[in-house]
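Excluded from the complex is one protein chain; the other protein chains are retained at their positions.
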Amino acid sequence: MAYKRQFYPGESIPAKNRKRYMDPKVKLKKLRDVSQDDVVRIMGHRNPGEDYKSIHPPIEEGKEPDCPIRKLVTPIEGAKHGDRVRYIQFTDSVYFAPISPYQRAWMYLSRYRGIDTGTLSGRQIIEVRERDLERMAKEMIDNETFDPALTGIRGATVHGHACRLDENGLMFDGWQRYVWDAQKKEVVYVKDQVAIPLDRRISVGKPASMSDLKKRTTIFRADGVDMRDDKEVTEYGLRIHKLRTLGGYQPWKVKGE
Amino acid sequence: MSAPAKPTADYAGKPLPEVQIITNRLLSAETTEKLLNALDVIPDIRQINMTGESLPKMINSGPGKGHENNHTERRVIHVGGQEVELRYLVGGFYIELDVEDEEILEARLDQIKAACNEHIEHGYSLQVGRYSKYRPTLHDYRSA
Partner (left out) sequence: MPKYEDVIDLYDDNGKRIAKDIPLEAISPLRNNAIKEIVSLTKRTVAVSLGGIEKALKTGSMTGGGVIIQGKELDLPIVKSAEKIAAAIKEKVQVYDGDGTVVKVKGNNIIVVVPEERLNAGIEYTTGFTATAAATTEAIIDLFDVPMYKANMVKAAVWGRYPQTITFQGANVKSILEVPQNNEGAGFALRNIMANHVVSLVNRNAMQGVALSAIYEQCGSFEMGDAIGNFERGALLALAYEGLNANNLLYSLVKKNGKTGTVGTVIESLMERAIDDGVIHVKKTLPSGYKVYTTDDLPKWNAYASAGMVAAVMVNVGAARAAQGVPGTILYYNDLLEHESALPGADYGRSEGVGVGMSFFSHSIYGGGGPGLFHGNHVVTRHAKGVLIPAVTAGNCLDGGTQTFSAEATSGLYKEVFGDMEAFSKPMQFVAAEAKKVKKKL
């Protein structure tokens, strides 16, 4: 029987969005087109056009250690070339950002291979071989999981995800990596992800409206969709807690629970 | 041993009413300046303290360490003819009122609300109480 993933319980809007973002069969909407070179500039690991640096010689078939798993698992492009492992880190505002850090982890591991990701307070880092990272980063900035005002590209000092927004509706950033262009009504990056000034202004487009974001978000909030109002999600959480506890006690007695 | 230095803070010595204003959005330097100037003309205000999110002068960590931050909202504003160096994106005000009469308090609150309504576009919450200390304590005499 071919099994199809079900991803996540629940019928509420955030629950459905979680499923959508995780499902690799769903092609995420592309909302903007930030050029690949500009994505490279914002990340700040290399200059556009510059060669990729490597940390080990290229992987050649037949020259790897004798391991059946290496024969089964195809390395990603960057790994084949021995690229360095670099990162991009997103900060997601609690004010109905399209996605929150933890769901990014679910999404990344459902959609991409060869990655290392970790959730921290208010932010999600993803570390990948450089050339693969650049491709993934562009997708993540261009697609619907990114909002110019409520998603920040921040490598260090990410403080702001739980702060009040500023008067223009932008998530707080003490390092002001991006500014509000009042004329174009767009968000513009003026510094890279670690706040080193960029030599050009990079627009990431117009922020979405709050009503739109509330339809797109994965975030449960008391002033949005309360998690307790999604019975399936609540029931799921209680069930896992219970089964972990019973499993930790006398697993052989757990039958049909 | 030398005599303890006088505390730098200027305490009233008695618990005067304090108006706490928490804004729904963090205010730009321009809005903060306008609001302070609107509050400045209200009588009986003994002092105004502000809080918010810190805006560092320099990039203080990571590979960009040492660069000037150049945050547009970290600048000098002018309040009542005086220069004030703003180092925060302000989101809270504590206004100490030198009033001992309920009626005058109400009148001043109306004036404060009017100033807020005019300048705080995205709303705020306002409460009256006492949120900071009003007399020196041991803490004021600690060595630096």
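Observations
Order as written gives the chain letters A and B; numbering starts at 1 within each chain.
Just so it is clear, contacts are C-beta pairs under 8 Å (C-beta built on N, C-alpha and C of every residue); 3 or more make two chains touch, one makes a residue touch a chain.
Every value quoted in this text rests on a predicted model; they were computed, and no experiment measured them.
The missing chain, though absent from the view, touches A when the full complex is examined.
Across A:Glu11, A:Asp33 or A:Asp212, the single residue that touches the chain missing here is A:Glu11. Of the candidate positions A:Pro48, A:Pro197 or A:Gly247, contact with the hidden chain is made by A:Gly247.
Of A:Ile69, A:Ala182 or A:Ala222, it is A:Ile69 that touches the chain left out of the display. Touching the chain that is not shown, out of A:Gln36, A:Ser110 or A:Ser209: A:Ser110 (per the contact rule at the top). Mapped onto chain A, contacts with the missing chain fall at residues 1-11, 15, 22, 24, 55-57, 59, 64-70, 72-76, 79, 82, 85, 105-106, 109-118, 127-129, 232, 235-236, 239-240, 243-244, 246-248, 250-252, 254-257.
In this section, only the chains that are shown with their structure count from here on.
Annotation: 38 Å between the Cα-based centres of chain A and chain B.
Against chain A, in their complex, chain B makes its touches with residues 23-28, 31, 53-56, 59-64, 67, 69-73, 89, 91, 121-122. Those residues of chain A lying in contact with chain B across their complex are 44, 155-157, 159-160, 163-167, 169, 172, 174-176, 179, 191-192, 194-197.
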